[in-house]
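Selected chains only, in their assembly positions.
Chain IDs A, B, C and D follow the sequence of writing; residue 1 opens each chain.
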């Protein structure tokens, strides 16, 4: 009996906590997004909030912005992270000494910087009057502030994208590096024997091998940026704002009347990320199962 | 603390009627949480290092400043607490005005008519003055006590623009001559919204017509057209071609501080001086007002309905209304916020002390400001203007 | 003729981290592997077999010496251009490619057009008995099948030389035998030159045309299995080949005398006077029964049975002859008569004795 | 052979400079600046006003640091207690509904935690959990727990059941097995998970704010008004302090782990 139920008992504390705190909250939010406020005497389920959202251009503008920002940030971070990881990997392969682990640690520094600070660093760097603009001016690249591109608090979301590209690249490299280090030292030898030069090796072996971990890492970054609040709040513009900021604005508008809409935004956000998660999981599972790599 | 939690509703109601000594007595030993915007070291320091120690020493009331990012968050939190039936909250003093006050009042988030109980309110404040009796057109009804006054001023760099514009039309000319040098914070930013209200006053024929509820103006839509026209007219010449507006006044100030734009604005006439003092704004920064006057308003302190230390809050507010506290607050080194007191009600020494405060070269004189004061309009307009701005200006 | 020639190749590793054990160095090596020959490097772990193989492959740069194939000097040619192939101890298949793609990898690197290389890959898979497995991933194969794929991958590009580094040592014994048979067959079929590394004597013996015995970075002896077994040049080689009865002694005055004095017999006068060893192959020790004829040149030994172990139809019998332990092989039939503690009489033909100096 | 290595090193040096070092320069300068007009690269003059305010005034910085660390610590301890058995169950067993359990545990990585927090806020309010450290700790659990479970799962995956079997064969009961075999093996994973948990907990602004309602003042609560448009010098000083705190905590954990292993060696030698 104990043997049979043991895994469930072991999982109970963690699962219980999450079900209560997380899914309870989610469910609570879901009910309220449907306008279910028993304390206010509202016990009917209505989809007004959702209908309003879907017909409001503000919501769609938010959605588009969020999607764009998340997509670009995760792609940039993915590229930069892969570059980092591959460089580190190649370094380790060719030197064999301990210095590569020091490099590795060094690159994890941005990971330890809180997002708030990361966002602020980007502000200071990329403002039109920021550090880079000052350097550019001193180098004679630009003459007036206005010539420096608008990269912070811009409607496109470059500031947010830059922040995440910077902050999450080390995360991506951290996720794929272990996979790379599982690449057998001898595979380089094997590939050479069969006539592959360094570039062939990277293209045929290194990149395909890190692909699954890479997609997962990129997806995590995507989801994270898709649902992050702090950085878009600091580096975004009032209109359109990203979905989490939009939800926050609705949530704190000072009246309970906007709550269902705020919570509806949340639910839409969550459903979207879960949906994506399921897709990526399915793809990746097949990938791994087929290759017997995990 | 225990005893405050057990305060009955009756006991707290008594505070609204009993004499000051009783109130002061029951305040003893209380801890008072003051919720306010926390993004200025000056203001924080003024509370933490000037007000709090004095309160502690003289009244044995402990003042604890709680930093917030936005006053709206305060109201929102109270809404939640009210909804959840939380009867003993931790907010004891909140710093609000305008829209927030109206929202709080509409939702019955404020405790009651307490300001009449405060000796300093009774002694030094002209209760009947419109800017004291009304908060953005909303009757105050003693729910909040005035803490300071603000008046809208424009901030410019004298070395770049020696003769600042004196009206909205001149401003438009200036903007066209100096493309990219002017902007205003995106609405619903408070200051940005105030700027738009100046445009409203000047382009639609004065402020008087807006001292009544918005609903009583039949064709408000068309009446506001000139305002949108004006704003759209200057838009192409604004900072970044008007494609976007600074998120907040603070961001705009950063732009000004770094020289990216040549003009900014403030609802705090002494802010520029204080920024110069900190080295953020250039030394040649000056402020100016329009000939037609600029908006002024009052900001208030209030006590939420579920405060657990109402007596302490009253004592603390009373202390903050004292001539000494107000004089200290006026000094740009501390904050530079205009006094809420009526100068004429003060003793001569107190008046001298207040006049002796050096407001800095960037600040206009108190009389200059006094002569160019316009009243705010009621907050239902503000909502209309903010929504309209998004539609007519930002999105286009 | 395109023999593989290893000329004076030498390699000294840099000082390793630990101070106490000195860096490994490979002494100058000279070897010629004939075209189509199956040549094995046999030696204990750490003797430098892999290092030598990598030097040949070009994966390690030699300090000195040259590698030639036929009349082409390959010393400066990078590995990827040598057109060698290699099979490693672990199959080292790329897990993200199908079996087919793995096999076709070398052809892909040679820019062979896709259709053709897949065709070739399939053909080669058939040769190693894996038709139909082409679209699987390596993770879905057993160890032996993986190693077959590795072999197919190595052979498909028609390499000049096939290098194999203990390719079967990670496999189960049964599988190992099967793979050896396969390799023998394929080597004959493709007539490919093979340089094979192993530390397993059986493996080397059963596969190779010739064998080089290595120890501590040096080549001790080169020869066929029989030569090595019957005429090892040194005791080291003999020990490594697992020979049991190595008896230390002296040749003095035309007579060999073991250290403990239990053996003594006349030898050819030509044998030089020196401390030396005599090696007695267990199977050369014949049981003396009443019936058995006593050879002319035979030496008789009397011993006591210490231990009898049954092993594949034979008994391996440990004796003590005087103080020296000696091992002989008896058939079960012969052994049936004996038990531990009994005395046994053996004889050995003088020509089955082998003298070694060191 | 030499060349590619040099190129890689150069790439890495450049990356380190631009990713790790360069971004902190303006932050550092800004925290010390007194008047810093565009386009000057260096401030006109130096002032310690911001640092003075952050470090020495009654701004409550140190208290906030204490509260932040306390919360992070409690969250982490709770997480470890929850995660070790969960990781064990997930790695060691296959059972009905395992995928569901995994989905539940890892969902907060995908679904932003503020979604749940906004939902549960009013309930917390009614339960009196808002404005308390306990409430904030509870709110911080869902965004951090999945990472801790993951880290410990990775450790568990490398701990073959054979080790515990071996200990059993030597007579070790369940508790002895955990103490002598499992725990030492999991430790690096636990430390990795704890680092993540601390880091994530420290960085939370929104959910700390919603649940703490201003009464639980962590460093991010103090910092936020400054960053979102307050005094830049102070924002910079706070940012540096914040980053420093996070990094120091992680380095501290790392050093502790190393010390632990060294001590083990020293004691037994």
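We adopt the following convention: a contact is a pair of C-beta atoms (placed from the backbone, for glycine too) under 8 Å apart; a residue touches a chain by one contact, two chains touch by 3 or more.
Just so it is clear, the model here is predicted, and its values are computed rather than measured.
Asks: What are the copy numbers of each protein chain across the entire complex?
Replies: Tallying all copies in the file yields the formula A x1, B x1, C x2, D x1.
By our rule, only the chains that are shown with their structure count from here on.
Asks: Among the other chains, which touch chain A and chain B together?
Replies: D
Asks: Let me check something: if the centre of a chain is the mean of its CA atoms, which chain is farthest from chain D?
Replies: C
Asks: Please work out the Cα centroid separation of chain B and chain D, and write it as a whole number of Å.
Replies: The computed centroid separation for chain B versus chain D comes out at 38 Å.
Asks: Measuring centre to centre with CA averages, how many angstrom lie between chain A and chain D?
Replies: One centre to the other, that is 17 Å.
Asks: Give the residues of chain C touching no fewer than two other chains, as numbers and ranges.
Replies: Answer for chain C, listing residues that touch two or more other chains: there are none.
Asks: Please list all residues of chain D that touch 2 or more other chains.
Replies: Residues 1, 38, 122, 224, 228, 232.
Asks: Can you list every touching chain pair?
Replies: Pairwise, the chains that meet the contact rule are A-B, A-C, A-D, B-D.
Asks: Across the complex, what residues on chain B touch chain A?
Replies: 70, 72-73, 75-76, 79, 83-85, 100, 103, 107, 180, 186-188, 239-240, 243-247, 251, 254-255, 258-260, 390, 394-395
Asks: In their complex, what parts of chain A are in touch with chain C?
Replies: Touching chain C: residues 184, 186-187, 189-197, 200, 204-205, 208-209, 211, 290-293 of chain A.
Asks: Sort out for me which residues of chain B touch chain D in the complex.
Replies: The touching residues are 33, 35, 37-41, 44-45, 48-49, 52, 65-69, 73, 77, 80-81, 83-86, 90-91, 247-251, 254, 257-260, 278-280, 282.
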